[in-house]
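Note that one protein chain of the assembly has been removed; the remaining protein chains are unaltered in position.
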Amino acid sequence: MIEELATTQEGDLVINVGPQHPSTHGVLHLVITMNGETIKKVEPHLGYIHRSIEKMCESLSFRQFIYVTSRMDYLSSHINNHGCALCVEKGLQIEVPARAQVIRVLMDELTRIASHVLWWGALAMDVGALTPFFHAFREREAINDIMEETCGARLTMNYMAPGGVMFDIHPNFQKRVHAFIELFKSKIDEYDELVTDNVIFKARMQGIGMLSYEDAISYGCSGPTARGSGVKCDIRKLYPYEIYNKLQFEEIIETGCDSYARYLVRMKEMRQSLSIIEQLIDNIPEGEFLAKTKAVLKLPKGEFYSKVETARGEFGVYIVSEGGTTPYRIKFRSPGFSNLSALDHMARGQKIGDLVAMMGSLDLVIPDIDR
Amino acid sequence: MFLKDYIKDVFGAVKSLLIGMRRTGYYFTHHKEIITQQYPDNRDTLVLPERFRGEVVMPHDEKNEHRCTGCTACELACPNGTIKVITKFDITPEGKKKKAIDKLVYHLELCTMCNLCIEACPSDAIKMAQNFEHSVFDRSQLTKVLNKPGSKIMDGVE
Partner (left out) sequence: MWSLSDITNSIQNALNRAFNPTFATLTEMVIVGICVIGLFAVLGLILVIMERKVSAYMQVRLGPNRVGPKGMLQSLADTLKLLLKEGLTPDGADKFLFNLAPVIAMIAAMLLLAPIAFAKNFQIWDINIGVLFISAVSSISVISILMAGWASNNKYSLLGAMRSGAQIVSYELSAGLSVLSVVILVGSLKLSDIVQSQENGWWIFKGHIPMIISFVIFLVAVTAETNRAPFDLAEAESELTAGFHTEYSGMKFALFFLAEYVNVFIVCGVGATLFLGGWMPLHIGNWHGFNHVMDFIPSSIWFFGKTFFLIFVIMWFRWTFPRLRIDQLLNLEWKYLLPISMFNILLVTLMAIMGWHF
C-alpha cells in the first residue's frame, strides 16, 4: 500500500511527508500528489503509533482503564480521563460530590488552555515563526506547575477516579491559579501582537483550508475545527455535563470557514476558559472530593456512552458491559481522526506550504488519531 | 479609491510587522524575563512538590519495619503488572502461621506512575517518591525489591 511512487502516470510528483517530518508533530504519514507546488491529493496513512488501546482496555478494570486514555490525546489527557470517569459513573449511577465537580471543571479548563497554548506555538512554528513556540511554553509551564502540585504529574495526570478526583486540591492551588490568571491575561495580548495581527500570518491563514458548514458536518468534524465553520457543536453547551450548565460562558462560533477562523476560535476559547476559571476558583464548595465507591467496580449489563468536549473536539466513550469487572468492549470516539479526514478535502488545490498551516489549524495529535 | 487602499494596505502591513518586532525587541532587551532553568546545575535548589509521582517506595522506620501486610491489593490494582508480591509464612511467637511479605518486587520500567496502587493500599505501606532521575545502564537495575532485607512488619498493622 505504501509503495514509493516517484510520479503518477499523469506525471504528477508524489511526496511522502512523514512519518518523520518536522511539521506532522508525530508519526503521521501523508502521501501527497502534487502538480508543481499545488496539491492534488493528500492520503493520510495511519498506524505508526497504534497501540490498540481499545483492546487493551478490555483486560483492565473500570478503575484501571482510565489512565490509558491519558496516552491518547496527551495534550488534553485530563479531559479524556474525565470522559471515561463520567461513563463509569453513568453505569454505576454514582453521584459525584459538588466539590469534585468543580475541581474537575477547573482542571478541564486549565488543560484546555494548556493545550491551546501549545497549539498556538506549534502553529506559529509551522508557518515559520519560531519565537512564539517558546513564549507559548512559558505559559504552559505555569499550568504544568499547577498540575504537578495538585495532581502529581505534569502531562498524564490520572487525577480522575470514578466518583470524583483522586486527591483534594493542594492548599496552594487557588493562590497559584489566581497568579496564573493575572499572568495569562497580559500574555494573551502579547500573542495577538506577535501572531494574530501579523500581516504575514493573516495572509498565510486567511482563505486557505476552506471547510464549509456542510462539509464540516459530513466529515464529522467537531471542536474548534467545526466551530470555525459555524457549526454549533460544543458539548459543554449542547449536552452539559458536571456543572457547565450553571456557568456563564459563550460558545465561540466563527463563520470564516478558513484556517484563520479556526485560529480565532481557539484564541477566543482560551479567554472563555479563563473566564470559567475565574468564575469557579473562589467558589469551590466544601465537602467530599471523592464519592464512596465499592472496592471492585462492576458495571451492570448494558451499554453506556458519555461524551466530553476536549481541546480538539468531541471525545466519546462507549462501554459495553457484560456485568463483569472489565468492559466487554470499549470504543473511543476521538476528535482527531474525524478532523484529519477533512484534510484531503481542504488541501486540494492549495500550495504545499498551506498544507502545513492547515494541519496546524486542525490541531492534530497523532496518538489520538491512531490510538 | 484604488491608490488610497493600496497605500493603506502597505501602511497597515508595516505597522503590524513593527508591533511584532517591538514585542521581540522587548524580550531581547529585558533579560530578566528569561525563564531558562539550568537543570543539572540547579539540582540542589530543585524542589519537587510532595505529590509528584516519581517512583513507588516503601517507607521503613528506624527499626527497619514497614507497614506492608502482603495483601496484594496493589498488585491487583496495578494495570501493568508492575508490582509482584511474593509472600511467605512467618511463625509468630505463639506458634501460629502468619502471612507476610518475602519480597515486594517493583518493575520501574513498567510503571506509569498512575498512583492506583497507593490508592488501593489499605495500610499505607507504599508511597510515591519524588525521585525522577531513573536512567541506568542496565535494564535489570530497574527491577527493584521495595522491602529492605531483614525488614519486618510493624506491630499493630493488620
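Chains here go by letter, A and B, matching the order in which they are written, and residues are numbered from 1 within each.
What we mean here is this: a residue touches a chain if its C-beta (ideal position, glycine included) is under 8 Å from a C-beta of that chain, and two chains touch if they have at least 3 such contacts.
Please read all numbers here as calculations on a predicted model, not as lab measurements.
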Original post:
In the intact complex, which of the presented chains make contact with the chain not displayed?
Top reply: A, B
Subject >> Selected from A:198, A:229 or A:361 as touching the chain missing from the view >> reply: A:198
**OP:** By the contact definition given up top, give the residues of subunit A that touch the hidden chain.
**Re:** 13, 15, 21-23, 37, 124-131, 133-135, 138, 194-195, 198, 200-201, 203-204, 351-356
Original post:
Residues of subunit B in contact with the chain that isn't shown?
Top reply: 10, 17, 20-21, 23-25, 27-28, 31, 33-36, 38
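Just so it is clear, only the chains that are shown with their structure count from here on.
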Original post:
Roughly how far is subunit A from subunit B, going centre to centre by Cα mean, in whole Å?
Top reply: 24
Subject >> Of subunit B, residues touching subunit A in the complex >> reply: 12-13, 16-17, 19-20, 22-24, 35, 48-49, 51-53, 77-79, 112-116, 119, 128
Original post:
Across the complex, what residues on subunit A touch subunit B?
Top reply: 60-61, 63-65, 67-68, 131, 138, 141, 148-153, 156, 158, 161, 166-167, 170, 190, 193-195, 197-200
